[in-house]
Every structure is written in structure tokens, then in C-alpha cells.
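The complex appears here without one of its protein chains, the remainder shown in place.
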Amino acid sequence: MVEVHKYEEKLSYKPKDLGGSLWSDGWIRLKKNKLAIASLFILGFLCITAVLTPIIAPYGYEEQNLLLGAVPPSSDHWLGTDVFGRDMLTRIMYGSRISLAVGFIASGVALCIGVLWGALSGYSGGRIDAFMMRIVDILYALPFMIFIILLMVIFGRNLLLLFLAIGAVEWLTMARIVRGQVLTIKQQDFIEAATSLGLSHWTIIRRHIIPNTLSPVIVYATLTVPSVMLLEAFLSFLGLGIQPPQSSWGLLISYGVETMEEYPWLIFFPGLFLSITLFSLNFLGDGLRDALDPRASKD
Amino acid sequence: MFYFALRRLIQSVPVLIIVITATFFLVRAAPGGPFSAEKNVPPEVVKALEAQYKLDQPIWQQYTSYINDLIHGQFGPSFRYPGRTVNELIEAGLPVTAELALYAMLLAVFFGVSSGVYAGLRPNSIHDYLPMSLSMIGICVPSFLMGPLMVLFFGIYMEWLPISGWGNTPGDKILPTITLGLGYAAFISRLSRGGILEVMSKDYIRTARAKGLPARVIVFKHALRGGLIPVVAFLGPAFAGLLSGSFVVETIFQIPGLGRFYVQAAFNRDYTMILGTTIFFSTLIIVFNLLSDIVSVWLDPKLRDQYRHNK
Partner (left out) sequence: MDNLIKSWAWLLGLILITFLSIAGCTKGQSNVEEGNIEGILHWGNGTDPQELDPHVVTGVPEHHILSALLEGLVAKDPKTLLPIPAVAKEWSISADKKTYIFKIRKSALWSNGDSLTAHDFVWSWWRALQPKLGNQYAYMLFPIENAESFARGKITDFSRVGVKALSADLLEVKLSNPTPYFLQLLDHYSMFPVHKKTIEKFGKAHERGTLWTRPGNFVGNGPFILKEWHLFRSIVVEKNLNYWDLKKVSLNGIKFHPIENVTTEERMFRMGQLHKTASVPIDKVKAYQKNNPNLIKIHPYLGSYFYRFNTKIPHLNDKRVRKALAMSINRQQLTDRVTKGGETPAFTFTPPDTFGYSARAAFEFNPKMARDLMREAGYPNGEGFPVTELLYNTSEGHRKIAVAIQQMWKKNLGINITLSNQDWKVYLDSVNNGSYAIARAGWIGDYVDPNTFLNMWVTDGGNNRTGWSDPYYDDLISQQAPVSLNKFDRYTIMAKAEAVLLENMPIIPIYIYNSKSLVHPSVKGIEPNILNYVLYKNIRLDSTLIEKEVD
């Protein structure tokens, strides 16, 4: 009798071991990835600081101190000042608002367009699918960097235009990924069930298809943000992105390059912040991919 | 295989036409004409200049005559450099950019694949974490940050390497190549690591190991192929990225290449130069994408099947 109890324990139903939903499983796995969690905290910190900047920044944004000029980090100015005597910590904080905003908003734009396009295309199948994907293929082949440069030069450096231009480049891959996912999901039984229940196509797409494509979408979105930020920084560096008085990290870096011999902190700190943000986003994206993809194995 | 290539080639033609037409009209729509100058340009002079460059014709006529010239391989006269045709300017800048892109590509593929394979063969060990962390740095520190930092260290503090020009002083090709190629090396490294991991978990590798084949044979004969496939697929977009990356690298290192001319032409409103370089770059990118697609289909039997059935 006692032996049975022993085995009973071993055989007993431990809900913890049973696979839960993809999300709770994913969260548990993500938590184990220390690097990803650290990244999450860093990003959260940066985002909160960015939002609160107007309140917590130590100096005014355009506050010059011409008599001071550029000085290295000191107790008054933790990250030093630029050639106008403007506090670098403040400039970097304001820069983070632009850089992060461009990153998230443009990715958001790309996300929306890409998901809708891919889902519609994959779900519709047949000729509509072929046509929509043909458009994606054609656009994919265009040298976008060149067009963006042209657009920025021609139409002026409008922040809105920048968002749209960048978003318009990134949605293509998202569309392809989503479409691939949708094609797989379409075959599943529960979709057949929903259709036979008489649910409208749009409801099916909205309530069943899209939620199930979310995991690769989230992963890809998290990885799109850094590449968008990089693109914006690249354009600003060439003089084609954000223009003063606004500044982004990319613009701050390009100013820093000009005087990097005399005042190396002007390139070092913006560069550091940009790199850390990109690192965090990439690690988080990697972590999410490992956590949410049931097929991916570590070995 | 051949038909696949042919079909893709034909598909590229409408893309090219869209590129040409869109650029032509976009450029004309831009504010700021090519002849504006600080010292006032009297209207007769502007008229004379416009006549010389056919700008006084209706725009549709300009378009058709441009297309006509294009078919004959003529990109037209540059606005900024009155004595030169755009062909000449491209010829002057192309070898430099091509060399830079080639070296960077070689560096990226060589270091990327070898470090990626190396890491992938011993996953989750220090041999994996170290290269992968370094490659993360390569991805997250952009070229316009890496470049100046290297210039600062190697060029100015240490004075080991020259920091501008291309082909003027020995060793001046090193820093630009590294700056351009590093990011791609990092990305390729991750790609090939992923590819190797996927391949190594396959059954046929286990069979080979069980058969007792030496490691070198397994890696070079079987696994490498799997590790290379994602890299080859990436080469097409990588090439496009290298071209645009050259804008920044050529600016930082003052290299007289096509990328820098392109940015300058845009600023100078040199219509013909902008058009010419855009078309040129686009054609190259399309060709490269095509090649990379073809090669990856050829390498990966699965994709081959897919295309055959997908029509």
C-alpha cells in the first residue's frame, strides 16, 4: 500500500509540468533568459526617461552657455557639454525621445500595414494572394535606401515623411512572414470549424488568424525597431534625417564626429546610448524568439 | 532551372521601368534648380543654360528623349560637371566603390562564415558565446560610429593607418573595408551559426557521425552546405546594404567613390547624375538579388521543389 502511494506521488498530476498556453510557457522561458530580462528593464528605463524628459531634464534643451563652451563630464554636467555649452545629458535625453519615437512608430506603421496585408493575402489565397505578393516582390526589389535619400532631399526633412518612408520599407518582410504563418494556420481544424459555424471572413481573420500569427510578428517587430533606429541614425548622419532644432542620437553622433579629436565625449556618449539601446532590443528580440518559438531548441 | 532564371529576369524589367520613371519625375519635382547661384544669374543666362540641357522642352519630351538615350547606353551630360557625361562620372567612381564593396563582402563572408560555423559546432560553450557576443557588437554599433572610432584610435592616436583616400597611401584601404564589412560579418556569422545548428540536428548528420566519418569531412561535406544556404540568400540584400553603406563609409574616409557622388548629386540637384546613379545602382541590386535567389534555389533542394510545384 505504501509503495502505491509512493508511486502515486510520482504519477500525480502536476499542473506546472503540463504545457500551458504558448504565452505562459513563453514567459517562463523568457524569464530564464537573464540577458533578455535585463534588456527589458533597460528599455523600460529608457522609455520612461524619454517620456518624462521635459520634467526631469537638468537643463533647458537649447540653453547655451557660450562662455563655457565644450567641457568634459563634471559634477554640473554629468555627460559634459557641447561646443555651445549645452548640457549633453539633456541633449541625449531629448534625443532619445526622437530616436525611440521614430523606432517604435515607424515599426508600428510597418507592423500594421504588414500584418494586414500578409493576413489578407494569405487568407484569400489564389489569385488575390498571388497578386498581392507580386506587389510585395516588386517593391522588395526596389533600392529603398536610394529612394528614401531622394525623398528626403526633395521634399525636405519632415519628421512625418521620415516615419512614413521608413515604415514603407519595413512592412514588406513583415507581410511575407505573416502570410507564411497564415498559410499554415489556414489548414488547421479550428479554422474549418469557424468557417462551418458561419463566421464572417473578417471575424475569422480578426479573432482567429491574427492572434495566432502574433508570436513571429512580435519577434520580428522587436527586431525591426533597432533596424529602423539604425536607418534613422544613418540618414541623420548623412544630413538627410532629423534636422535641428530637433536632434536624435544619430544627429548627435554626426556632430560628435566632427570634433571627436578635441571633444571625444561628444561622440562617445550618444554612441554608447544608441548601442546599448540596439543591444537591448536585439537581445530581447532574440530572447522572445527563443521563448515563443516552440520549435526552436537550444541544442 | 533555366526557365526559373529567365522568368525572374523578365519579372525584373517592369521593376526597372518603375524605378526609372519614378526617379525621373521625382527629381524634376524637387525644389531648387541646378542653375541657382549666389551671384544673381540673369534670365538670359538661365535661358541659355536651360536650352543647352534641353530643360526648356515639355517634360514628356524630355522623358522620351531620356529613355531613348538610355537605350543607347547614354546617361546624358552631368549638370554639375559641364564637360562630363554621367557615364564618365560613373566610370570614375565605380571601380572604387566596387573594390570597396568587394573587399568588404569578402571580409564579411570569410569572417562571418568561419566564426559562425565555429560557434555553431560547439553550441552553448564559450566558443559559441564569445563570437556571438562579438557579432552582436558588430550589429549594434553602426558603421558611422565604428568608423570614426577606428579612425580616432588607429589613425590618430596610434598613427598606424591612414584615415582618408583610397589607393593614395599604402594601407588606406584597410579601415574603410573593415568599417563597411564588420556589420555584415556579424550578421552573416549569426546566420551561418543558425544554419549550422539547424543542419547538425538533422538525421543525416547523425547518420554520418554514426558511420564514424571524421569531423572535418562531416563539416565540409555536409554541414557547410546547410550553413551556407541562409548566407547565400542573404547576399542579395547584403549587396544592396553594402552599396548604401558605402555612402557613409566613403563620406567618412573621403573616398572618391560612386556612393559619395550620389549623395552630393542629390544635394546639388544634378538631375542627370541622380538619375544615372539611381538606375545604375538599382540595376545592380536587381541583378544581385536575382543571382542570389538563383544560387540559393540551386543549393537548397527543398526550395527547388517548392518552386517547381509553385509554378
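Here are a few things to note about the model shown:
We just call them A and B in the order they show up, numbering each chain from 1.
Keep this in mind: a residue touches a chain if its C-beta (ideal position, glycine included) is under 8 Å from a C-beta of that chain, and two chains touch if they have at least 3 such contacts.
Since the model is a prediction, treat every value here as computed from it, not as a measurement.
Contact with the undisplayed chain is limited, among B:Ile163, B:Leu182, B:Ala233 or B:Val248, to B:Ile163.
The chain that is not drawn here is touched, among residues A:Leu67, A:Leu160 or A:Leu197, by A:Leu67. Touch with the chain omitted from the figure is made, among B:Tyr118, B:Phe144, B:Phe234 or B:Phe280, by B:Tyr118. Contacts to the hidden chain, counted on chain B, fall at residues 31-34, 36-42, 44-46, 48-49, 51-52, 77, 80-84, 88-89, 92-93, 114, 118, 121-122, 155-156, 160-164, 169-172, 174, 215-216, 251, 254, 256, 261, 267-269. Although one chain is not shown, part of chain A still touches it, namely residues 62, 64, 66-67, 69, 83-84, 153, 156, 239, 243-245, 255, 258-259, 262-263.
Rule of thumb we're sticking to: only the chains that are shown with their structure count from here on.
The mean-CA centres of chain A and chain B are about 24 angstrom from one another, to the nearest whole unit.
Against chain A, in their complex, chain B makes its touches with residues 11-12, 14-15, 18-19, 22-23, 26-27, 29-31, 123-124, 136-137, 139-142, 144-145, 148-149, 152, 156, 201, 240-241, 243-244, 247-248, 251-252, 262-263, 266-267, 274, 278, 281-282, 285-286, 289. The touching residues of chain A, when paired with chain B in their complex, are 137-138, 141-143, 145-147, 149-151, 153-155, 226, 230, 233-234, 237-238, 240, 250, 253-254, 256-257, 260-261, 264, 267, 271, 274-275, 278-279, 282-283, 297-299.
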